[in-house]
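Sharing a structure with you now.
Missing here: one protein chain of the complex. Every other protein chain is in place.
== subunit A ==
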Amino acid sequence: MTSFTITLANQGGAAFDVDRRKPLLQSLREQGVDLPYGCKYGGCITCAAKMISGKVDQKAQRALNNRQINNGYIILCVARPMSDCTLEVGVESHDKLYRNPFLDPLAAHELKADIATPLEAKK
């Protein structure tokens, strides 16, 4: 299989066939979806989207901490689909992306991957 279907839940459920080898931002923009973006190297979070279901490969992203990942966020400019996915896109999907760091600190396991302390694996 070379393509997957991406459904945009907050754009009326519009669905797009995308190439599994291309970043989602590129595939969706090429099909006319107007999405925010910035750095295009996975570092700046501007293009973040919330994944409702599905699986992506976003090893190249450097923007998200583990809490944001646990809340479903993916970085569209580098994420490639590994299954059909349903996404919420744009700033409307950013309700859990930003937090006041003084009021809502991250736990050690919620930091970015390179500095996080993993939780003990649960049975």
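Worth pointing out:
Note that a residue touches a chain if its C-beta (ideal position, glycine included) is under 8 Å from a C-beta of that chain, and two chains touch if they have at least 3 such contacts; residues count from 1.
Keep this in mind: contacts and distances are computed from a predicted model.
Missing from the rendering is one chain, named in UniProt as "Selenium-binding family protein" (options: "NADH-quinone oxidoreductase subunit H", "ABC transporter permease", "Selenium-binding family protein" or "RNA polymerase subunit sigma").
Considering the complete assembly, subunit A touches the hidden chain via residues 34, 36-46, 62-65, 90-92, 94, 97-103, 105-106, 111-112, 115.
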